[in-house]
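For this depiction, one protein chain was excluded, whereas all remaining protein chains were kept in their positions.
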Amino acid sequence: MPIYEQTYRRYEARAPLRTVRFWPITREALRLILARRAFLGLLLVAWGQFLFRVIQVYVVTRLPEAGRVLPIDGRMFGQFLAIQTLFTLLLSIFGGAGLIANDLRTGAILVYLSRPLTRRDYVLGQLGVLLALNLSVTLVPGLLLYLIALALAPDQFAKWSLAWIGPAVVLHSLVTSLVMSLIALAVSSLSRSARVAGLGFFGLVFGLEILRGVLRALYDRPESALLSVQADLQSLGNALFGITDRAFQLPWAYPALVLTAVSLACLAILRARVRAVEIVR
Amino acid sequence: MTATMEFVRASRWYGPVIALNDVTTTVGPGVTGLLGPNGAGKSTFLKLAAGQLAPSQGEVRVLGKRAWGSPELFHRVGVCPEPDAFWEGLTGLQFLMALLRLTGFDDAECRRRADHALEQVALTEARDRKIGGYSKGMRQRIKMAQSLAHDPQVLLLDEPLSGMDPVNRRRVVDLVKKLGREGRTVLVSSHILHEVEAMTRRVLLIHNGRILAEGDVREIRDLMDEHPHTVALRARDPRALARAVVGSPHVLSLTFGAEGEWVTVQTARPDEFYSSVVDAAVEAGVSEMYSPDENLESVFKYLVAR
Amino acid sequence: MSASPAASRVTPDSSPASAPSTDGRDVTRPVTFWRAARAVFDLSLEGMVWSRRSLLMVALLGGPALLSLAFRILLTRLPPRVGAFDFYGVVVAFYYVRNALPLAALFYATALIADEVEGRTITYLLTRPIQRVSVLAGKFAAYLVTTLALALPAVVITFFLLNTIRGWSGIGAIVPELFRDMGVMVLTLVVYGAFFTLMGVLLRRPVIPGLLFLFVWELLANAPGYLPRFTITAYLRSLIHHRPPDEGLAEIFAQVLPTALCLEAVGAMIVVFLAGAAWIFSQREYVLDQ
Partner (left out) sequence: MTRSRLVVLGSTVVVAAGAMAALGALYLDPARAAVGPLPPQALSLPAGTRYVMGLDVKRFVASPLYTKYAAARTANRPQAFAELEEKTGLNPERDLDQVYIAGTQAGVPGRGGDALVVVTGRFDRAKVARAIETERKGVTSKNVSGTVVYLFDENSAGKGTGATAFLDDNTLVMGTQASVEQTVVARAKGEAPLRDNAALLALLEGVKPGSTFWMVGDKTLLSNMPKAIPGPGGPGTSQSIELPALKSLTVTGDLEPQVTLDITGEAADEPAAKNLADVVRGFVALASLQANQKPELKQLASAISVTTEASRVHVAARVPYEVIDSLQPKRASSAAPPNAP
């Protein structure tokens, strides 16, 4: 949120400098975002599926034959996180589109970089905001669901054979949140308007998804799934949670490679774009 | 003086905050300074005059027409807004030409007026450079240029000198005074008193949404007799000067300056004091004499402090 | 600090000494609608077509042309599952009319006024002797020219790349389809442009509501009964003749509305949305936060 919209509080640079210097940026931005009612509404909707899944686990524990219709096993968590990915998309637009764009437009980035902060601290601070938002709709509900499942259906879940679910939820949530946050932040640094950044980010992620749909209709080759970030994340999720789906047959190494490349590209963009002065030719 | 602008019991509030509180005043031809600290209501006053805001109560008329909802007024009104905001991709000339076209001129006339306006603000050499690359002073002057390029009869300038270097500041002050002399109505808003003082003596003092005082600064100053005037004198022998004036009944108090050359006297009746001090001044070798609080600063501080 | 009270000579009580010459302009009325709209159009086109944000739109709207080039080149090595003409149908109906053009409209049209307000350059436009409706008209025209300049060439190139694979004979018969598709694309950009212009003027943050409208509300177009008539895409989809047969969910309840009804509905929507946007814009005060 640009500096001029914040109420002014003196920044007391206490000595010696703490190692984690970016935290004030993240905390302030989160405080401002959480103050917006529309955001809380979006968060509530994002947690809707969590409630549905809790009810699903409860129903299946009471009526085992319902398990045939809505099976509650490792794959449920995979499907849960796949749907939550759509909410990370909306949250990244809502919370993240203007993070860097507004600072570039209003020149507030000068204020940050005239503090004892490096550009890395600034990027980490802004990334922290998006990570917090995205993890709040993937990792937190995911782990909570796992714990509730353990509590409600210990016989079903408290087994070594299903012990992998916890780590899988953590890993998949982290990857999804990190990738979505990095892309949103990189696009935000490419523009000076939050709206353009938001739509640019959506256009990029959704545009690639449409392209994948067209290519699959055209050539029906599994490689077309690599093109879309959402599809890569879904492929990883399927591999992690053992979901078999005709649309995503590639070994998980390929999507992982693509996502790593995308993340590195975003970091490169951030390194190039986050600077105090913009040269106008 | 026919009023170019009339505020009749005009008020404006934003939710619970009252920005302008029941203001009735008129502004006529010549340069008028609109003064007040930040948040006093200057911008609201200007925006009401520029038809950008509708009054919540009362009426605002410019050139005889309601300011809000009368776009035709802008044939004869020029506005220099405060924000430092431009279409950064345009050059200075393109910026002026585009806005002149919006005022209804054809291209040849636009070009002539744009060149003339650039000349007035001394930006002719930089006309083909992008505004994104202009300095702060140049941006302020191109903004000034767009407000007077269509030869308006009324000019509303919001903080025209902010961020300008002394050379450009001098140039704009002279330009405003010239516009005032040409009979145009120029309303200059600023929270920097000496800026306005350099352009005009006629001011409108605004504070907390109300008009504290309006008219010539000296007239306002003289209305406040009970407030002692200060007179500063610089003499070769300040002690001799002090001995000569301390007996005068008009002197309330007397202090010596740090470097020893200056003597500052507090007096209730400045005019009588001036005449009585002439002889003593010659003997003590007075080289300089002025009244520091005759200017706006002190008038303003005094009115605002009340 | 020496204060030289340079009193400014206040002209005596008379009308302004030299009322500036009005050089032929009628100063009692705003500039005519068309002239003002044209001036706003010229000004807006500058920043809209040649800008960094247009690069994204060039990729989004120009994409299918590259895809059809690849389709044609890889034809032998990578046999497609869909015929060339069917693929052209997918590009027009699914890619453009259902997804890319509405997204382009959301991208540009919500920004028509919001850009000026956010960049605080709106004051320059609102302190000109022009009616606010001509500001909106000029900007809407600039939006249309920009998006059409990016989309139409791409669909023409896609059409020829795909449909001349077996040579130029027989292409004459499907030429009317090309002109019909271009007409539907223009209508798509106008009606969605009008809708998002209204949203851009109505809401401070139109992006998320716009996306929810496009990708949640518009799914009603595949619902049975009268529901599709509450969407925009149902009308536009029905105007395209050679729709691809299998549209996923639409396959079961696919409803094709009669052409006359579609044209009337789209026309009415354009008028209502633009009139609403113009009315709101002319009533709104822009208090730029200092």
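Residue numbering begins at 1 within each chain, and the chains themselves are lettered A, B and C in the order written.
Here is the rule we go by: a residue touches a chain if its C-beta (ideal position, glycine included) is under 8 Å from a C-beta of that chain, and two chains touch if they have at least 3 such contacts.
Predicted, not measured: the structure shown is a model, and the values here were computed from it.
Contacts of the undisplayed chain with the visible chains, over the whole complex, involve C. Seen from chain C, the chain kept out of the figure touches residues 45-46, 48-50, 75-76, 79-83, 85-86, 145-146, 148-150, 152-153, 156-157, 159-160, 165-166, 168-176, 178-179, 182, 238, 242, 245-246, 251, 254-256, 258.
As a working rule, only the chains that are shown with their structure count from here on.
Taking the mean of each chain's C-alpha atoms, the chain closest to the overall C-alpha centroid is C. Note: centroid distance chain A to chain B, computed from Cα atoms, is 53 Å. Rounded to whole angstrom units, the spacing between the C-alpha centres of chain B and chain C is 45.
Within the complex formed with chain A, the chain C residues making contact are 52-53, 56, 59-60, 63, 67, 71, 78, 80-82, 87, 90-91, 94-95, 99-100, 103, 106-107, 110-111, 114-115, 118-119, 205-208, 211, 215, 289.
Touching chain B in their complex are the following residues of chain C: 1-3, 5-23, 25, 27-31, 35-36, 39-40, 42-43, 46-47, 51, 119-121, 123-132, 285-288, 290. Listed in rising order, the residues of chain A touching chain C in the complex are 4-5, 38, 42, 90, 93-94, 97, 105, 190-191, 193, 195-196, 198-200, 202-204, 206-207, 210-211, 213-215, 217-221.
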